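Every protein chain except one is present and positioned as in the full complex.
Every chain is named by a letter (A and B) in the order it is written, and numbering of its residues begins at 1.
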Amino acid sequence: MCWVCEAYGDPEVENGRWYLNPKNHSRNMYKIKKPDQKAAAYGSDPEAQSGRNIGEIMQFRFTDPDKFNQLIKEANAMKGSGPFQIGQVIPIQEAYKVVEMSYPVASMSCICRIHNRAQEERNEHEYSCTGLGVGMLKWERWPERYKGGVNFMAPDEAKEWLVKWNKKGMVHIIMTFGGSYVGGVCNCDYPDCGMIRNRVDYGIETGCLKSHWVAKIDYDLCTGCGVCVQRCQFGAIKFEVTLDKTNIDQLKCFGCGLCETGCPTNAIELIDRESLPGLREVW
Amino acid sequence: MTAPCTVPFDCKKCLQACPQAVFLVTAVKVERGKETDPKEPGAYRLFAPHRDKCTGCNDCIELCPEDAITINFPPLEA
Partner (left out) sequence: MKEIYEAKNYSYELNPDMLKLLREEFDVDKVTSKFTEAIKGKSAGEIEAEGKAIFEEYGRNWIRQSQKLGEEYPDRTYEVLLEAIDKTGGYLRFALAPQRFLEIAYLSTQEISILPIIENNVNRLVYRMVDCDTYKNLKEKCGEEVANLLPCRHACLTACETLHRDLGIDALVQMEAQIPKDGYCQFAARRA
């Protein structure tokens, strides 16, 4: 079973999916500070903290590779209890449910694209990340993080916007910001997305867990057009010359559903990961 | 591998050209309630956190107008 669902899901709500459990989307707006308590400094939020913790592990790549591998094993074994953000890939159908439920929903600048490709996103036409929940009301505290703005969206607008990025080929990843609190749905690709890269290149799992789904091709419908090969950010699909069709390696598949939404003949369907005995512990 | 560049956003050539996405740019100067000016020299800095993925293609070195990037691979062992 998915360990995040085990820890934070409610079996009676949405099949136990943790990110569709309203409790993980809820938070107070205000806090009474003690008289001597200073406002939090920039970079003390869970996101930045998690980034620094991963950065520290990453340093050992160069100085002590054995220790590096050991630390990654430990970080993965900590599961959600470690000081790392939890992220899980979700297909767009589930992202719709998230933006229907959470409030407010706002588009905003992606921190990975700006860091790793100097890709600035300065208005609602460029924003590629989705912020969720009451934290969005206080974005002005961290203008360097939000690059001067956020764009609040009604649920229908948010869905259209998700479609836009899905069409371009972005994977949706649901992210926590402290404990199990869901603070965003990222639209990500390799290699600029830190979470995907940390997982695919370095094996750090917590920030980019596989989704509850896995892709399956119907060979009778597949024409071998290759659209899905281009859309897969995880290298799970290749063109198989022998069959003149494409082939999906379900062990590599993250269940993002990009191949499914792109396939012109609807040859791909997403099936429940836990329905396959060989995959139900692969997250 | 080092990259003492002070104006990453003005140029960003290496950041966008590297096939291995080796580079990263981040604000080293942050003031409360204020966005860091991408045009201010030295406010942002260039790092190469994924230098373990560098293939030595030298594209970045050729593109960098400031000659800010150097790459060191250990010599071939005899």
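Simple rule for what comes next: a contact is a pair of C-beta atoms (placed from the backbone, for glycine too) under 8 Å apart; a residue touches a chain by one contact, two chains touch by 3 or more.
Quantities reported herein were computed from a predicted structural model and do not represent experimental measurements.
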Exercise for the section: Among A:E6, A:E140 or A:D218, choose the residue that contacts the chain missing from this document, as touch is defined above. Expected result: A:E140
Practice task
Kindly state which of the options A:I72, A:C129 or A:M153 is in contact with the chain not pictured.
Solution key: A:M153
Fill in the blank from the handout: The listed residue (A:H25, A:R113, A:R197 or A:R273) that touches the chain absent from the view is A:H25
Practice task
With the missing chain put back, which residues of chain B would touch it? List them for me.
Solution key: 33-35, 37
Handout entry: Touch list for chain A against the chain that is not drawn
Key = 22-23, 25-34, 100-106, 122-123, 134, 136-141, 143, 147-149, 152-154, 157
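Convention: only the chains that are shown with their structure count from here on.
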Problem - Distance between chain centroids, defined by C-alpha means - chain A, chain B (Å) - result: 26
Exercise for the section: Within their complex, state which residues of chain A touch chain B. Expected result: 41-43, 55, 58, 61-62, 114-120, 140-141, 143-144, 147-148, 191-192, 197, 201
Exercise for the section: Spell out the part of chain B that touches chain A in their complex, as residue ranges. Expected result: 8-9, 12, 15-16, 20-21, 23-27, 30, 32-36, 38, 49-53
